[in-house]
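So the structure is just underneath, and the comments pick up after that.
A protein chain is absent from this complex, but the other protein chains hold their places.
Showing chain A:
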Amino acid sequence: MDSRSGFLLDLQGVGKGFNGVTVLDGVDFRLRAGEVMALIGENGAGKSTLMRIVTGILQPDSSSAMMFRGQPVRFTAPRQAIDAGIAMIHQELNLLPHLSVADNIWLGREPRNRLGLIDRGRMRREAKALLERLRQTIDPDCPVGSLSVGQQQMVEIARALSLNAELIVMDEPTDALTDVETAVLFEVIRGLKADGKGIVYISHRLGEIFALCDSVTVLRDGHMVHRGAVADLDEAALIRHMVGRSITDQYPYLPCPAGAERLTVEGLSADGVNDVSFSAAGGEILGFAGLMGAGRTELGKAIFGASRLRAGSVRVDGAEVRLRHPRDGVAAGIAYVPEDRKAEGLIQGHSIRTNMSLAALKQLCGPGGVVRQADERTAVDRFMAAFAVKAHGIGAEVRTLSGGNQQKISLAKALMLSPKIVILDEPTRGVDVGARREIYGLINDLKAKGLCILLMSSDMPELLGLSDRILVMAGGRITGRFGRDEATQEKIMACAIG
């Protein structure tokens, strides 16, 4: 675009705070038409907040200035950003699975014929043309739900093109793609670049950034810490910018004398889990690595009793446990802290108190199932203090808390059962950097107390930093076993892909 500054998008001094907590502080972000800009940073660095501002989902603080195609803009709704020519392709795709490809592309803007009826022929023709532009042979009549994730992404991109988007934001687009699909996506992105579109590419996969992007903006703790051409950087420099400190500081490993064997899993098969065997000891953190859908969450749930076991056995302290319901897991001293706090971990609209005590309520009840409220309050207060939860009292609704504080409540809820084994599924997802360190401290405290900890994480440095041993999963099976000293990111990735 022939704007004065020469930039397609130009943000200056963008700030954003939530409830007095600064998430973005004076961030500058700009890219030209025909440029692929990588936006990287740790979880909680402010990437998604920045992109939500760009796409009109959030409004920045007043001091921020935003120019798009040379015009000052101030979006107060996503619709305005879309109309201006900014499209975002979210990590969770926003498609309606039962509608056809063409229906999805034109949803809400269906072309009409002279009678005011939807012009299906035109919808189909234009959808096909858009997909051909992306060199895709997807049938426009096909229901989106029957497509692969990669193809669905192409449908999203086609929709963005149909909106005449000049700027396309992609949030972790390759997370669920195969290598072949990734290669196709890269081709498409290069084509969009040649057409003069601006692309913001968010990814934690550094290799992709070197392969695809022209320039990079690094955020850390809400600040822009680096901006420049990708060609001027190497991977180590990029990591240094992202982390700002060495990894050993960030993931404090706690050496512990190995205790007795606590958990023994033999030949376990369940939904998404195939013949898995391993054992873990007290005072040990056993890490589970793998790509999305490798079966880690399913394994955690199976050990806890939340999914039906098809074969195999689980023993706790040598005694076999019958697992038919999460209640059996609880009774055996197994606690599970789910990955998805919103859907599985905590009741968002209920108070901290009732959430935290929910699983352990039986132990807090007197005769007739009457809750001993004084005891409950004492127990909840104890965890609130020990975990340094920031909230307006224990009556506050969980949904008003930050991700880190919610995770602490979720953890406290599990620990209130006084478990022997704790299964942590992505314990720091969506948790900011400061709270992460606190949570690592809490995990190490549990380890020191002799609990057996299964840590499932997609955050490789976290896994390498905290675990005593690491098991790698792929396709529901264990494909690699490493001791702390021999594990490297490369070896793990090789097993995770295999």
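Here is the rule we use: a residue touches a chain if its C-beta (ideal position, glycine included) is under 8 Å from a C-beta of that chain, and two chains touch if they have at least 3 such contacts; residues count from 1.
As a convention for this text, contacts and distances are computed from a predicted model.
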One chain of this complex is not shown here; going by its UniProt record, which of these names is it: "N-methylhydantoinase A", "[DsrC]-trisulfide reductase DsrK", "Response regulator" or "Ribose ABC transporter permease"?
"Ribose ABC transporter permease"
Touch as defined at the start, partner being the missing chain; which of A:57, A:142 or A:365 qualifies?
A:365
For the chain that's not shown, point to the residue among A:109, A:135, A:308 or A:350 touching it.
A:350
Consider the whole complex, including the chain that is not shown, and state which of A:34, A:312, A:326 or A:450 touches that chain.
A:326
Residue by residue, what part of chain A touches the chain that was omitted?
304, 306, 325-327, 329-331, 336, 338, 343-350, 354, 358-359, 361-362, 365, 368-371, 373, 413
